[in-house]
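Only one protein chain is missing; all other protein chains are in place.
== chain A ==
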Amino acid sequence: MSQDKRHLIAKRISEELEEGQVVNLGIGIPTLVTQYLGDQEIYLQSENGLLGIGPPPEEENLDIDLINAGKEPVTYLKGSSFFSSADSFALIRGGHVDVAILGVLQVDVHGEIANWAVPNQPILGVGGAMDLVTGAKKVIIAATLFNKNGEPKLVQNLTYKTSGIRRVDLFVSDYAVFEFTEDGVKVVEIIEDITIEVLSEKLGFELDYLSAVPMA
């Protein structure tokens, strides 16, 4: 997977965020979104009890107690707060996090996702994945459309283990942006130079635009 694609996805997602929002970023492509926030005030939340994550620390200011949910050292910004894991998940589950940006293994056409259990490996980790899928006001998926074996991540039925019954809102991929509505998945815009027909063929099912007039 090229760096360009990952950054393309991250940059596109940054356009979805609004000034003043509380945002939780998953590991991987979601973390790259911070590079495209410009001077927008976005408040980043970490499951292990921090609202107001700052950039990684300089070597001399490293404090290994102070980490994000991926256990990487971070800093905290002015106006930030620390709280317990129970308070942190009350924030998440209670719908006080505006946007969760998550990676994914699969999304089905109804917007149900699988993002915790890696197939053919012992399933011994879930972390906060299910709480975030369930609780965030809006869930945006950040992922390439195809995995490293060339299999599509957008599928008609999940073959990996579900993360919960909640329908995510948006899937920003390297080919297109998808929105999940009551009528299923719709294409919002095409990012890669490709037609919706070719994209449908690659995925193995028929895709429609969200609106009659394509916004691409």
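Criterion: contacts are C-beta pairs under 8 Å (C-beta built on N, C-alpha and C of every residue); 3 or more make two chains touch, one makes a residue touch a chain; residues count from 1.
Quick note on the criterion: contacts and distances are computed from a predicted model.
Engineer: Per UniProt, what's the omitted chain called: "histidine kinase", "4Fe-4S ferredoxin", "CoA transferase subunit A" or "Urea ABC transporter ATP-binding protein UrtD"?
Structural biologist: Missing chain, per its UniProt entry: "CoA transferase subunit A".
Engineer: Determine which one of A:N48, A:T144 or A:S173 touches the chain that has been left out.
Structural biologist: Per the contact definition at the top, the residue touching the missing chain is A:N48.
Engineer: Over the whole complex, note the residues of chain A touching the chain we left out.
Structural biologist: Touch set of chain A with respect to the missing chain: 46-50, 62-68, 71, 73, 76, 82-86, 88-90, 92-93, 117, 121-131, 134-135, 161-165.
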